[in-house]
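We show some of the complex, not the whole, and keep each chain where it was.
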Amino acid sequence: MTTVRLLSDDEVRRIPEAWAVFEDIRATRKSDFVNNFWRALANDPPALARTWAQLKVVMMSEGELSPLVREMIYIAVSTANGCSYCIHSHTAAAKAKGMTDRAHAELLAVIGMAAQTNALVTAMQVPVDEAFQVK
Amino acid sequence: MTTVRLLSDDEVRRIPEAWAVFEDIRATRKSDFVNNFWRALANDPPALARTWAQLKVVMMSEGELSPLVREMIYIAVSTANGCSYCIHSHTAAAKAKGMTDRAHAELLAVIGMAAQTNALVTAMQVPVDEAFQVK
């Protein structure tokens, strides 16, 4: 149950700006599957185009962090923000990029550890040590 | 300004269970510096011992994720949870473990991207695609 409609391919095909994004998603991912997030966002074609363009740069560009590491960071943020859809979609993406059960378990352990110490630090209102200040 | 006292070395030395942890922190990190989080947690020696033991396993054990990747995931969670202290301490730790400015920038970009799509997905209440379901 969404608050906007999920557009079918037939509907998106009638919106050139949105359809071009769908075609690029399919070409980039080498798959015919376009997931619901993009079908929801297609109601606002410029937002769809902007978000997909940003995602390509942020998640797929050359860089020091591997695509798999970026997916795991995405899962970490999505967990802290409680976004079920995002956890599912990015866990699937991480697995497709080679995340093993062992790596997944390590990711979960760090997420749980961080959430715990975040809460303890906040409840005790610990001040930042001088040594941690950026020079 | 904390809600518990930050214990000095002189105070911790009088609590054997806590002092043993401080000595292990120093030996493990090969540094005399013990940061404020542990000085706050030292008010509850079993919690101090338990949390440090867990941190060693979760952040330093052998595994598939490098210590640097684990620190970056920690930063991601701490950011989503808004824990300033944790962001500072784990950014410092990540830099000490070799995080370059480029890697930091990539981390920030993923964090920002995820926060944005988390919010969009939540506001549109997008249902999880069948394809993402774990088998």
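As written, the chain order gives the labels A and B, with residue 1 at the start of each chain.
Just so we're on the same page, contacts are C-beta pairs under 8 Å (C-beta built on N, C-alpha and C of every residue); 3 or more make two chains touch, one makes a residue touch a chain.
Nothing here was measured: the structure is a model prediction, and the numbers come from that model.
Asker: Starting from the 2 chains in place, I would like the total count of identical chains in the complete complex.
Answerer: 6
Everything below uses one rule, namely that only the chains that are shown with their structure count from here on.
Asker: With chain centres defined as C-alpha means, what is the inter-centre distance between chain A and chain B in Å?
Answerer: Distance between chain centres: 21 Å.
Asker: List the residues on chain A that touch chain B in their complex, please.
Answerer: Counting only chain A, the residues touching chain B are 1-4, 6, 33, 35-37, 40-41, 51, 54-55, 57-59, 63-65, 69-70, 72-74, 76-81, 83-86, 88-92, 100, 102-103, 106-107, 109-129, 131-134.
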